[in-house]
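Excluded from the complex is one protein chain; the other protein chains are retained at their positions.
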Amino acid sequence: MADPMRVRATESGGVVDVKILMKHDMETGQRKDSSGKTIPSWHIAHVAIKAKDKEVFRGQFGTAISKDPFLNVKFKGAVKGDEVVVSWVDSKGESRTDKAIVS
Amino acid sequence: MKSQYWRLAFGLITSFVVNSASAQRVDLEVQKILGQSFQAKGIAGLDRLVQDENQALCSDEKLRSSKAGLAKQAQLQKVALAAIKPPSDGIYVGDWKSGERIAQSGRGSTWTDAANTTNGGSCYNCHQIDKKEISHGNIGPSLIAYGKTRGYSEEITKYTWNRINNSKAYNACSNMPRFGHFQLLTEQQIKDVLALLLDPQSPVNQ
Amino acid sequence: MIKKILVGVIFSFSHSFVFAQSNAEEIAKYRQMIADGNPSELYEAAGEELWKKPAGPKNATLEQCNLGLGPGVVQGAFAQLPRYFSDTKRVQDVESRLMTCMETLQGIASQDVIKESFGKGLRKDIEALTAYVVTASKGAKVQVLAAHPQEKKMFDLGKKIFNYQGGPMDFSCASCHAEDGKRIRMQDLPNLTLAKGAVEGWGSWPAYRVSSGEFWTMQRRLNDCFRQQRLPEPIYGSEGTIALSMYMAKTAHGGVIQTPGLKR
Partner (left out) sequence: MNKQRRSVVQITALIGLMVTTGLISQSQAQDWNKAAFDGKSLDDVMKALGASGFEKSNAITLNAPDIAENGAVVPVGVVTSLKATQMAILVEKNPSALAAQFFFPEGAQPFVTTRVKMAQSSNVYGLVKADGKWFVASKEVKVTLGGCGG
């Protein structure tokens, strides 16, 4: 199973700031292993963020997003104590969902 | 297997101690711990922990700056200078473009390198050379306009040749590797690096 | 002639100085931009899980591990390492101590960690555990006085290894880390022989290495330093590596721990 994310959500002046770290190798498909074989590309493809059952952000990543991806986004429509849910799905169909409480 | 390696190295170390006991003190305790703390990997064998006279002297902070140490340094410099060979065909200046590539490369001789990996000079790690390369170190002096400021005389050319071959011929405890002495660079590579510094067409001198 | 050379030298010096300074500012800006969101946190989280999860032949957790401040105390423990442990009769750094705990509490042989590669298997677990332990000392002050005779001995040994030149390039740790204001390429080299530099170096490792995208412990940092020195490989958790850590930690005594850092 995929490793957990770190999700932080803080609210200030009505805007919720979400910072996410995802654990993923984000293989480019350009690297070679020690025996000279190309390591196939393997990357997070979709990221979605929801608050109060409403989608507040969606993104698609290519292989050029850095290993252990970082994402910082902002949205309106949630307050302290609300739950923010973050999900990703990678190019092999593996996925991960984690939550954070807005502080 | 491992212990076999270190015993081999320890044997080497011990024999070295006997050979050079008169030259300087070798710390047996340190040698012993090092022998136990390292393992051979790839092309980097435990023999690399065996010091020559120069390394042993310069590793001893107190001794190297003592009166006896300074005298020893002067003697080592003399020996080093005498051992440098001029280019076999008498031509000092090679191709500066190749020299720039050598100066940029920090590859070779590590345990992750193959035995036949071409060594780089790692020059930019420590020196500013072509001013267009902003990622340069400062352990060694800036070499910008090297030939332009010093001139392209035979004297400067020979000095530069010597310095790349064995910097320790001028300063026994210099931080610069002995590229010729340890055959880290080939004769042609040294010519090319020299060209980077002393070819009037080289970007270093623009 | 001499005048001409002098002018040239001064010109090139001032030129490179201004150039280097603006670049240094830009690099500082870059570091600032990535400081927020250090992936070390992912390793720390994994380490915390490993700390609390029963494992090994004895199916036990590491929660009773004594890192020097008593069984189970993680907070501030890294700040007083390396130190002498009477149960093992050795001076140990955080990684070798974690190996001891794995062995005594969980029944996992230290040799199984030592023979692994960095980032793999049990070694990877130790790395994550290290991330967890060191993060619990972030902001604390280094408390390493090397008062115990064994600690003092390790400090002296570490200093000698620090200065020990070898290999085909004549490098020692001191070749790069014994003067202020030095750089390799654009990377600042802390002067580890003085308190200020020792805090910068010792206090900011372990760190997440951007270039490899991995969390690097001090053992791994040292391992790659020796690789670049063209020397053979230091054995994981060996006396020589712990001696070097003792040398750095004692020199850094009193400085604030910034680890886990975020490095090139």
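Going by the order they are written in, the chains are A, B and C; count residues from 1 in each one.
FYI, contacts are C-beta pairs under 8 Å (C-beta built on N, C-alpha and C of every residue); 3 or more make two chains touch, one makes a residue touch a chain.
The model shown is predicted, which means the values in this text are computed figures rather than measured ones.
J.: Taking the whole complex into account, name the chains on display that the unshown chain touches.
T.: Result for the missing chain's touching partners among shown chains: A, B, C.
J.: Quick one: which of C:Thr61, C:Gln150, C:Gln187 or C:Gln258 touches the chain that's been left out?
T.: Per the contact definition at the top, the residue touching the missing chain is C:Gln187.
J.: Of the residues B:Ser105, B:Thr149, B:Asn162 or B:Thr186, I need the one that contacts the missing chain.
T.: B:Ser105
J.: Looking beyond the chains shown, say which of B:Ser122, B:Asn138 or B:Gln189 touches the absent one.
T.: From the options B:Ser122, B:Asn138 or B:Gln189, the contact with the absent chain belongs to B:Ser122.
J.: Write down which of C:Arg31, C:Lys58, C:Lys115 or C:Lys138 is the residue touching the left-out chain.
T.: C:Arg31
J.: Contact with the hidden chain only, please: which subunit C residues?
T.: Output for subunit C: 23, 26-27, 29-31, 33-34, 184-187, 210-211, 213, 227-228, 264.
J.: Write the list of subunit A residues that the hidden chain touches.
T.: Subunit A touches the chain not shown through residues 15, 26, 28, 30, 45-46, 48-50, 53-67, 69-77, 85-89, 93, 95, 97.
J.: Provide the residue numbers of subunit B that touch the chain removed from this figure.
T.: 104-108, 110, 112-113, 120, 122, 124-125, 134-135
Following the convention adopted for this analysis, only the chains that are shown with their structure count from here on.
J.: What is the distance in Å between the mean C-alpha positions of subunit A and subunit B?
T.: 48
J.: Residues of subunit A that touch two or more other chains: which are they?
T.: Within subunit A, no residue touches at least two other chains.
J.: Taking the touch rule as given, give the residues of subunit C at its contact with subunit B in the complex, in rising order.
T.: 4-5, 8-9, 11-13, 15-16, 19-20, 23, 157, 160-161, 163-172, 175-176, 181-186, 189, 226-228, 230-235, 238-241, 243
J.: Over in the complex, which subunit C residues touch subunit A? Could you list them?
T.: Going by the criterion above, the answer is residues 36-37, 39, 41-42, 45-46, 208, 213.
J.: Once bound in the complex, which stretches of subunit B touch subunit C?
T.: Residues of subunit B touching subunit C: 27, 29-30, 33-34, 36-41, 44-46, 48-51, 54-56, 58-61, 109-112, 124-126, 128, 131, 134-139, 142, 144-145, 148-150, 168, 175, 177-178, 182, 184.
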